[in-house]
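Can you read through this structure? Questions will come right after.
Of the protein chains in this complex, all but one are displayed in their positions.
Should a chain be cited, it is by its letter among A, B and C, assigned in written order, with residues numbered from 1 in that chain.
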Amino acid sequence: MTQQQEACSERVRGWWRTAIIDMAPGRIALRGRPVEELIGNVGLAEMIWLMLRGQMPQPGQAALLEAALVAAVDHGPQAPSIAAARMAATCGVGLNNAIATGVNMLGDVHGGAGEQCAELLNDIAARIDAGAPLGRAVEEGLSDWRARRGRIVPGYGHRFHKPVDPRAPRLMALVRAAAAEGTVSGRFADIGEAVQASVGRARGAPIAMNIDGATAVIFCELGFAPPLARGLFCLSRSVGILAHAWEQMCQGGRNKGPMPPECLPLHEEGGTG
Amino acid sequence: MTQQQEACSERVRGWWRTAIIDMAPGRIALRGRPVEELIGNVGLAEMIWLMLRGQMPQPGQAALLEAALVAAVDHGPQAPSIAAARMAATCGVGLNNAIATGVNMLGDVHGGAGEQCAELLNDIAARIDAGAPLGRAVEEGLSDWRARRGRIVPGYGHRFHKPVDPRAPRLMALVRAAAAEGTVSGRFADIGEAVQASVGRARGAPIAMNIDGATAVIFCELGFAPPLARGLFCLSRSVGILAHAWEQMCQGGRNKGPMPPECLPLHEEGGTG
Amino acid sequence: MTQQQEACSERVRGWWRTAIIDMAPGRIALRGRPVEELIGNVGLAEMIWLMLRGQMPQPGQAALLEAALVAAVDHGPQAPSIAAARMAATCGVGLNNAIATGVNMLGDVHGGAGEQCAELLNDIAARIDAGAPLGRAVEEGLSDWRARRGRIVPGYGHRFHKPVDPRAPRLMALVRAAAAEGTVSGRFADIGEAVQASVGRARGAPIAMNIDGATAVIFCELGFAPPLARGLFCLSRSVGILAHAWEQMCQGGRNKGPMPPECLPLHEEGGTG
Partner (left out) sequence: MTQQQEACSERVRGWWRTAIIDMAPGRIALRGRPVEELIGNVGLAEMIWLMLRGQMPQPGQAALLEAALVAAVDHGPQAPSIAAARMAATCGVGLNNAIATGVNMLGDVHGGAGEQCAELLNDIAARIDAGAPLGRAVEEGLSDWRARRGRIVPGYGHRFHKPVDPRAPRLMALVRAAAAEGTVSGRFADIGEAVQASVGRARGAPIAMNIDGATAVIFCELGFAPPLARGLFCLSRSVGILAHAWEQMCQGGRNKGPMPPECLPLHEEGGTG
């Protein structure tokens, strides 16, 4: 028994067991592959896939994942995550803290729509697998979603981009092309568009698929579990968060608030008591 | 040797050694005192002192600490930490995540002025201990500060509260009263006011002591290390952060940005590239 | 129209409206009270109450709140929030970032039990208000909870403190004393203990009320909304998080991981793919 093994029992080492990485002095293997063989030979999107899934993707799969990651990098300083990261960048914290501040806000409402949409799409797919035709599976899936989760159908509609979010049709065209090549099945594209049509009929006016809906279609086509729809969105939006935090650092400022300092919040009587 | 000891070697247990808490099933001792004896018998300010210092404070010491903690709870939604916490509260994260978002921003610029002021006051005190009279110690301390740390003397002046930050004179009066009672020495109050006078002379106009300066005087009088000036400020401001995050939750909203959604950031050419 | 009003329209100022704080240069009012009148005259627990509720508490109410806040300050480095804050303190971030790291982890599982227990207690109280006797209200409330939220009844049992969490009986004794004095009604103490008895019967063995259960009783007695049970816990635990982060800074270390560096995580085949 070596000193190292004495210092740290199997029980403790097992507490931190992982299949992702295997290390020894001078050796790093990620998902079983020596890191020096990955560097320069695989792209960042492939690396993300490998780390999350354990195997390398096919080139067409990696391309589709990469398109989704590129699509969601930024939506400007009206987004609370971007604004908060820019404010943090003026408060005397590190760039990593500014990024974390932004990512921390990508919660159920701000960053979770893709995950929720993926849950919905998967639920409808399961209904089809159980024998329901597409139309009925969509109606039952939507009905069940509204009963359990509320009025908002995640992945559709945008308070700003009306009538069309320009990212969605481009992403959907890439999914259709990948399906034509056999890279993906295209079933989630069908489901996603059937949901879009149904939601539009229900409200009596067409509704656009948004970025969360389109990326959810892609992540489902590629076989990612719904929580990873949010996880992948975080990786993607981190790019914009970093770019904005860095731009703010270059612009300067100290303790940047949400409004110019000469503005004062309106005071209201009463309140939460 | 018990199974527990086998599972976790001394080396591992020592990795997490602490003098703050000692536990066994059914027993919790904080700084050597059973928790059930503390509950209901010590105040929150005393508990903060005990946890940070290892012993109980005298009543006058606890009262002065409590006054400083009360003074800094909030400075409104213009402060980036408060605004960010309110925005986070609309993004579908827990109240704990909203609080963390705010506290995370209390960095060197936003929350660090008290710590920096405490460093300055301690440096001047050390010069006095080494034999310099107050006036010379202040001038040399300020001169050295400006050479090493820049133009801004932390703890003095306020971009909004002109000419006086109403919290500072009240806190300083409490320090003077505590010194008269023998609770503290009053030397840091002397130093703090001498710094204020010197900075005012240097700029040719009186300058106010601000909340960071006044609380730094108190924390130095009470013997807290400078980094704890920031730590204690974080505890204090957490109160306001929580109050604002909660008010925002009650007001509602989804993905609240820094401006109403109909506003768009100005686009500028060029940029950081 | 002043320059300030021109710079920032009512629409923008209203976007950040608040009833918590009202400021003008040289003036800060918290919940309508000038800050300089609060400093030195109200305790930290009273201040927390004022900020969250809008009015000052009675002395007995403040004392009960303070007891709950003192009780939950720390549970040692086995708690992920404390361990993470200590690790962060060795990574070259500010003390505020270390605190935020810990608070950020007080999520639904780690810090949410008090909030969930408060929801359960309030639900049972509503059944009583609607006419059900205590016993039936408890059984129906528990049954409904288990159907909607799962097997675990929050606020009862502890994986470490068996058979008794020493904090709970002490807190409950304070509630009973406050009820005897008329400070609180005591109805949530009754409900909490009835739930404890019912859960014990269901599992065929007595179960202890834990810190989350006991503080939930107090927060309900005092009229705090359930989400504030988590919010108040965050304030309380922040004290321990700060104490541990600071102790770690004093101990030193760089990039402290969960185990001594000579330990290696066990590598396992397969994984999440």
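Annotations
Operating definition for what follows: a residue touches a chain if its C-beta (ideal position, glycine included) is under 8 Å from a C-beta of that chain, and two chains touch if they have at least 3 such contacts.
This structure is a prediction, so every number in the text was calculated from the model and none was measured.
In the full complex, the hidden chain is touched by chain B at residues 3-4, 7-8, 10, 12-14, 16-24, 31, 52-55, 92-94, 96-97, 104, 258-260, 262-273. By the touch definition given at the top, chain C reaches the unshown chain through residues 6-9, 11-12, 76-81, 83-84, 87-88, 90-93, 97, 100-101, 104-112, 159-160, 246-247, 250, 254-259, 261, 263-265, 271-272. As for the chain not pictured, it touches chain A at residues 11-12, 15-16, 18-21, 23, 25-28, 30, 34-36, 38-40, 42-45, 47-48, 51-52, 63, 66-67, 69-71, 73-78, 83, 86, 94-97, 99-101, 103-108, 111-112, 160-167, 169-171, 174, 227-228, 230-232, 234-235, 238-240, 242-247, 249, 259-260, 263.
Please note the rule applied: only the chains that are shown with their structure count from here on.
By the count of C-beta pairs in contact, the leading chain pair is B-C.
Of all chains present, the one whose mean CA position sits nearest the global mean of protein CA atoms is C. Chain B maps onto chain C through a rotation of 180°, based on Cα atoms and reported in steps of 5. Separating the centre of chain A from that of chain C, both taken as means of CA atoms, is a distance of 30 Å. With centres set at the average Cα position, the gap from chain A to chain B is 36 Å. Multi-chain contact residues of chain A (touching two or more other chains) are listed as 7-8, 12, 92-93, 97, 104, 258-259, 263-265, 271-272.
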